[in-house]
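Only one protein chain is missing from this complex, and each of the others stays in its spot.
Right, chain A next:
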Amino acid sequence: MFSKILIANRGEIACRVIKTARRMGIKTVAVYSDADRDALHVEMADEAVHIGPPAAAQSYLLIDKIIDACKATGAEAVHPGYGFLSERAAFAEALAAAGIVFIGPNPKAIEAMGDKIESKKFANAAKVSTVPGYLGVIESAEQAGKIAEEIGFPVMIKASAGGGGKGMRIAYSLDEVKEGFDRARSEAASSFGDDRVFVEKFIVNPRHIEIQVLGDKHGNVIYLGERECSIQRRNQKVIEEAPSPLLDEETRRKMGEQAVALAKAVNYDSAGTVEFVAGQDRSFFFLEMNTRLQVEHPVTEMITGIDLVEQMIRVAYGEKLAITQNDVKLDGWAVESRIYAEDPTRNFLPSTGRLVTYRPPEEGENESGVIVRNDTGVYEGGEISIYYDPMIAKLVTHAPTRLKAIEAQAQALDAFAIDGIRHNIPFLSTLMQHPRWQSGELSTGFIAEEFPEGFSNPEPEGETARLMAVVAAYIDHLQNERRRAITGQLDRVIDVEFESERTAVLGEQSFPILVSGGEEDEVIVSFDDEEQPRIVESDWVPGEPVWQGLIDDVEVVAQVRPILNGVQIAHAGTLSAARVYTRREAELAALMPEKVAADTSKFLLCPMPGLVKAISVAEGQEVKAGEPLAMVEAMKMENVLRAERDGVISKIHAKEGDSLAVDAVILEFA
């Protein structure tokens, strides 16, 4: 086996590869840019080599730097992770030329599958079911129109070199084909430097299902079941699961065998993924093959018990696959959420900055057979930088059934505390509770269809609201008990007692309750309209961001954040400001007028005397809340001023280089 490998990547995937390598007794070398000096993968690896400035094009994408790093450290092989150089045939070739093993497929396979048109030709030859379409290079909009009529509407026009939705157009009519063709072509040219596009049939209500394959250098290829990744936002996967709730044994086998046939056709000799688009009728068509480890590979690992990175390393070393197709058994269900640094309530605007709080849920298996796994590359106090993918972590839960895996995922999300930057956990939590997601009736349009107005945190209802009221009551009780212990109290003629009759107010709802201490550390909360009191046990203490405990012996997890006279609770995809009052306090609080949110001025004012270093917007430009508008330097500090709300810039009053006084108008909104 290799004695030392280099990981030509960063973030969670670099950490994940290092973990397996370490378990296999292989030494690891990390590479890092200036922005990753303090990154977790650097800390975890046995050695680390600096490879340049933050921009990926000047560091992680430089083949020579990676090869130099291998030579300097004596690494015998390179794992590329995903992204960056993972699907560059030139990289694999350069490594080979330098006598270093590429932990991935052979360059020919990468090349063959890297081109969408080429790969379809291979797929057709291997009798893989493909979407009806035209594989040749299309010269003109007229030709595209003709092809579209032949295969039937709707059709999709797509960049040959593309990915991630760029250069992609859907057309329902001939006119739309013509328009879409030009647009797709120019987008393809500007995004990929390659203006070739192709046309294919567009599947209505499609689902994204992919097959994991694994091959060795001895001609063996097996498939490890499927993953469904239909929950996507703008073609970016958000939630993945394995297996797929759509497939039956028969379809699974058919898809798997076709994937293996395709892999064999290109002598595939590593882990790879064959992506299919599937109709609701379980028809499926080949989409593309990814010749690398996928982001979502953990769900496959969880249901097969196979460490894909280990297998990649072994086959790269030349070992024969020790697993046969018959050994592959799918066990239980796994769900993965991608946790991103983005603000779901502000149209998923990326968020960067310091992770003031980062407390992932506890990993490992619990007594009911639920496994929680968190693949991450960050730590509390770390930074989400502007230079790379804003993924914070991949949270995976595995359980015997799909619903149990979803339930575990929801709970793990509730236990995942992140602060300092905005993140999508509230959105993911809400998704987990969505009945259509739970029923498994998915399509790639799910998010657009179910959240047409975007996302805002829902208020809790029903039993969820009651559980949150119980949590709030518990916290209030704990604090009150402590307050009673303050020093300097008046000699007690009358003991200070906190009234046990209280009212828990959550947003608009209020619950009359009775709170008292029970045996040992138990707290008993009875709702006036319920017969059975609820018994709460928890070892939560103030200051902890996650409340975890048993309510009537059922585990409940919620995020709790102190607010004035209360606590903000996030649980099961809902969010509410909870206050536990005495009955009298509640009565008086109800008399208080509701505060209208302060009118955010239409002016951006300079918050301090300073020098305008940059104006990042132009007059007439539409901006989203959170977008940077200007940068003002004061006392040599660079302060980025951001839009407080969505709007259009009507006038810009200041320019770069201006010295402004405090409250000087920088720009004006319409």
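To be clear about the criterion, a contact is a pair of C-beta atoms (placed from the backbone, for glycine too) under 8 Å apart; a residue touches a chain by one contact, two chains touch by 3 or more; residues count from 1.
We take it that contacts and distances are computed from a predicted model.
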{"item": "Among \"Propionyl-CoA carboxylase beta chain\", \"Allophanate hydrolase\", \"Electron transfer flavoprotein subunit alpha\" or \"TRAP transporter small permease protein\", the UniProt name of the subunit that does not appear here", "value": "\"Propionyl-CoA carboxylase beta chain\""}
{"item": "Absent-chain contact - pick from A:Lys4, A:Arg282, A:Arg354 or A:Lys624", "value": "A:Arg354"}
{"item": "Residue among A:Gly25, A:Gly193 or A:Gly488 that touches the chain left out of view", "value": "A:Gly488"}
{"item": "Of A:Glu179, A:Glu257, A:Glu310 or A:Glu383, the one touching the omitted chain in the full complex", "value": "A:Glu383"}
{"item": "Absent-chain interface as seen on chain A, which is shown", "value": "37-38, 354-356, 358, 379-383, 420, 482-490, 492, 494, 496, 499, 541-543, 562, 564-565, 582, 584-585, 588-589, 591-593, 595, 607-609, 634-639"}
